[in-house]
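One protein chain is absent from this view; the other protein chains keep their places.
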């Protein structure tokens, strides 16, 4: 509620700023007995590490080595809170000094200042995308709980810079550049990135997240619908401006007879619902998509004002990504893992399957 | 968390089923001294009442008279919980007996049964759209708090059955059929509805919700971003399959230079952000859109199975809406009012403006 | 958090004032399939009803008939919220007009006014002991969940007006005046009450609450210790000024060698811990005691001030109890039932016994 804790039963609380000593978090509510070590978390962190994103990513170098501080004993979770910490190794504060007194368009600067009265201007402080490193670590812990239940979660890019993928091999996507489910589209995406970069501009895209082998019954019928929780989770990631489930936006211009998923003796005959009916998982794959806006830090000149309201112009250079994709993919995956872990524990107490 | 309470500080807890004695709720956390009476709530309830929706709505007749049970003294809120109740007056249970043992495609029947093991099959029970009557009542109370702060919230239809509005006069929309911001599009929408109804089919649409005069500073920078909370709120309404803020989906195929909102001495020069930067309100209008799927209760035959897994077919007649629009509009408005009231109270304690 | 909801997983939200139309609540989080009807709740309500408390109780007559509004279908809970309502039948508002502008010593008047700026002065409004009717109803629902797990909860008076009971037959106590576990002490208690009443004064006492057959493992090791939650629950009842677990206060002047409970092959050899070790239930009886202050409404003259600060004197006559005991007993029992139900559900997700 106060905004730095995610989840009600499987809870992740995070802390840390872009240019402080480091970032970390606490996972509270993870059941005892789940296998966990630092390598499991590191695997996910490495996916969002600066420099791993192909042409689209910043040159900032961060080792992003996670250290588990508590909650694990002899290789298993103990049921007590799991603290973790990732040191900031590369804090070139001077890069950011010129933005100290200017609001960057498309950034949190203006609204953050309005809220708190002052701000840590170094690299966005708490509003920096770097904050998501704690989400990925927490999501990796959630993933181990889901794994123990047979659930798997995938994030992959279905559109980049307006160019959609045509193949959707989400398992292979995990090892491809841009987490692309379509091997043949990668060249087109890279050309688009190069072109936009040369103009000092940035671009967006669409990421799909899919969870397989989710049992029917997760989610609550009214406010805490599974899809409502997923929308909250995905939209809480900076740069996401739209979220849809299953047929999503397209459902709005479809017909009931086309959008309903008929049921046969072997199960549902289609999945327009995206695996959620009445807010509760149906046993089909959960399918959600996040629409990601272009990175606001562009190398072109933009009109803005100073913190005292004087008009000025700003050109942002420096070590910035061209697109939030693909580094946002493991973050979105983490948010879905955290949501499903939370709803899974929620269901354990109310459902009848126990 | 257990799913029938919305909000952390301005909290609405609801109860009631489609065919029980009635529905109601408790608003906890409303500050003392806000003017409130039953007429203020009734005004909003009347907007979603069956029979008020033009051609698209069910013939079920419900007076939907709200009764305030507590928390108001001499015309003002006392700071204690506001209980309210709406009796169910028209409960034709026999209409629903034929669906007792069959899962309706596109409905919550299957997943609800998987979760709870048994269900109140009468009209969807807790999963019925009738549940939203409590949301509208709670939202009307939130609206009075917002009003005291000068904030206004509007919901209006920007697309119906695939036909978009071309004018966006959201204030006039409040008094027009379908909450249409475009007087000239109504005839086309009605023809589309008649056509689809004659085929025993249903349709969806898009509703925009706008909040004006929202102060900068609402929302928390990380998980409880204002847009994340709005996405949660809107997606928690049955039939909503997609949510977007500001330029939304379109941002994903735009460029940073086009999607950023430059700032001039008199404020922002555009509003692609939809009034939210870094999860915090910027002082511009908050603009969100909900993509609504077609009503799943169609009069055409659909394949399905019985609760024991036997294949069968179902044709749903009866008193059903053709589209969730326009009756969903006051519900979506209510969810935005509840979210803003909650974030407003949240901000009061952390922000510097006090 | 906003103070009218109790519990995190088994949640009771209450509303209503002493002199409004009625009081009620919503239980959210009760698992599906628990047998429940109005008679089960009524049984507990009847224990706290005005006029049932022997010599110590007010003459105010309230039928206190509960009506279940939702969440029960064919005699079983459905897993959806259980709304309930109790109409106020006897609202002699004029009795209270003389206290409208005066702060009664020992009452919430002064502090309530300081908090909210104005108050419903009729009978204490939300601060009235009448508010506990909703707690008893909610506790009765919790009791049915506990019953399904074999857990029983008892509240009984171990001291009244400074006179301690000497026998502790808590099962028989349920059917005796004052919920006395000691049949022989009742006469002494009644004489004490008569004596104090004749002086226009009031008295307090001590209530013990015991839960039997509680499984080991309930409670969380750090903040949400079972005993911490019980202390919160009991102290949340007006008039309770002290709470202890097991050997309680006496432990503070004991020795480790005497206060520790040794363990034998058949279990613990004593129960100074009151059934809680390190915040977690040990499988022994849970034993807690609440110290109840004298009713503040006395028929003697007291110094006080008006709401505008003028010195005055007040003598409170009318229909007031002489002691909160025995009517507070079912309320304290209800709070323990609610706490145990909550911790039971909490444990289901984290513990290993599932």
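Order as written gives the chain letters A, B and C; numbering starts at 1 within each chain.
Note that a contact is a pair of C-beta atoms (placed from the backbone, for glycine too) under 8 Å apart; a residue touches a chain by one contact, two chains touch by 3 or more.
For clarity, every value in this text was computed on a predicted model and none was experimentally measured.
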- Among listed residues C:6, C:73, C:156 or C:179, the absent chain is touched only by C:6
- Message: So one chain is hidden, and I want to know which residue out of C:180, C:202 or C:329 touches that hidden chain in the complete assembly.
- Response: C:202
- From B:3, B:29 or B:275, residue that would touch the chain that is not displayed: B:29
- Note on the structure: In the full complex, subunit A touches the hidden chain through residues 1-5, 8-9, 11, 13-17, 20-26, 28-29, 32-33, 67, 69-71, 73, 76, 78-83, 85, 115-120, 125-126
- Residues on subunit C facing the left-out chain by the touch rule are 1-6, 8-9, 14, 103, 105-112, 114-117, 126-127, 131, 159, 161-162, 196, 200-206, 216-225, 227-236, 238, 241-249, 251-257, 259-265, 269, 273-274, 276-283, 291-298, 300, 302-305, 309-311, 346-347, 350-352
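In this text, only the chains that are shown with their structure count from here on.
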- Based on CA centres, what chain would you say lies at the far end from subunit A? C
- Message: Do subunit B and subunit C, two copies of one chain sequence, contact each other through the same residue numbers, with over half in common, or through different ones?
- Response: same
- Query: Taking each chain's centre as its mean C-alpha position, how far apart are subunit A and subunit C in Å?
  - Reply: 46
- Note on the structure: Per the C-alpha means, the centres of subunit B and subunit C lie apart by a whole-Å value of 38
- Task: Mark out which residues of subunit B touch at least two other chains, giving numbers and ranges.
- Result: 1-5, 8-9, 14, 115-117, 126
